[in-house]
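Here it is: the structure, laid out below.
Note that one protein chain is taken out, while the other chains of the complex remain in position.
Labels for the chains are A and B, by order of writing; each one numbers its residues from 1.
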Amino acid sequence: MTESTDRLAIRELFDAYAHCADRRDAEGQKALFTVDTRFAVYMDGEGTEPTYVLDGREALAPVFADLNRYDVTTHFNGQSTVTIDGDRATGESYTIAHHVYTEEDRRKIMIASLRYLDTFVKLDGGWYFAERNLIVDWTETRTQEET
Amino acid sequence: MTESTDRLAIRELFDAYAHCADRRDAEGQKALFTVDTRFAVYMDGEGTEPTYVLDGREALAPVFADLNRYDVTTHFNGQSTVTIDGDRATGESYTIAHHVYTEEDRRKIMIASLRYLDTFVKLDGGWYFAERNLIVDWTETRTQEET
Partner (left out) sequence: MTESTDRLAIRELFDAYAHCADRRDAEGQKALFTVDTRFAVYMDGEGTEPTYVLDGREALAPVFADLNRYDVTTHFNGQSTVTIDGDRATGESYTIAHHVYTEEDRRKIMIASLRYLDTFVKLDGGWYFAERNLIVDWTETRTQEET
């Protein structure tokens, strides 16, 4: 496996997370993580204490299930900068996550501007999330205008 | 041509569609498709009946011409996940299309959150859209605030 193959696999891992989230494939989403993964969420931005930390792949299920309350979501992925060092890699990846829902007959959109600070590992030839630090840089909620 | 060259060509095809749309190069945009292409639009999301289907490259002209009613458009491309199998490939690609226009002296923006489910073919060394299924996941119209 060359470095460019590794890069492609890591980019596909990042994008598979979005695909599984948006298609509500929670099992597929969990399978992208190592068994003993660590997932930390920073709702108040980088450099703060984590809002919560999930230890182990099984602990991710409620987070992914929580997406079911939205009518539709779009995890839109931007740049992903990755440094590979053998069977480990680290990266910073940008996502704007759009969550569409209905409240009192009005359509609303909550967007979260996210950066994932990840550690990836290669196991048996495949790449997995060993650690995800999800930084919420800002959020915005909008109500669809009456037309 | 190696797989990475094919991958680059398919990504450039995806991005050329956006470039031609935003620069109003309808001829260039048509040339990205096979002569007998099929373009289906799903305004109500995935798994519904197509809102309309265009058969053949020439049928695309009115769709592309329709962009001329906007002051400016931005077809912003995110992730594109592609599986290549010889001279054919399939993929899921995310775009948020921004359409800026003026109505009663107010500037408005209509955004459409899109996923393209594509089939690509390689002909004479170049890649083309053989089939595009445009899924409209959600749209939003916003009026620029008075300042």
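In this section, a contact is a pair of C-beta atoms (placed from the backbone, for glycine too) under 8 Å apart; a residue touches a chain by one contact, two chains touch by 3 or more.
The structure displayed is predicted, hence computed values, not measured ones.
Colleague: Of the residues A:Gly28, A:Pro50 or A:Gly78, which one touches the chain left out of the display?
Modeller: Going through A:Gly28, A:Pro50 or A:Gly78 one by one, A:Gly78 is the residue touching the chain not shown.
Colleague: Of A:Val72, A:Ile96 or A:Val121, which sits in contact with the chain we cannot see?
Modeller: From the options A:Val72, A:Ile96 or A:Val121, the contact with the absent chain belongs to A:Ile96.
Colleague: In the complete complex, which positions of chain A touch the hidden chain?
Modeller: Looking at chain A, the ones touching the missing chain are residues 4, 7, 45, 78-79, 81, 92, 94, 96, 113, 137-138, 140-143.
Colleague: Could I get the residues of chain B that touch the absent chain, sorted low to high?
Modeller: On the side of chain B, residues 4, 8, 12, 14-16, 18-19, 22, 71-72, 74, 76-78, 98, 100, 109, 142, 144-145, 147 touch the unshown chain.
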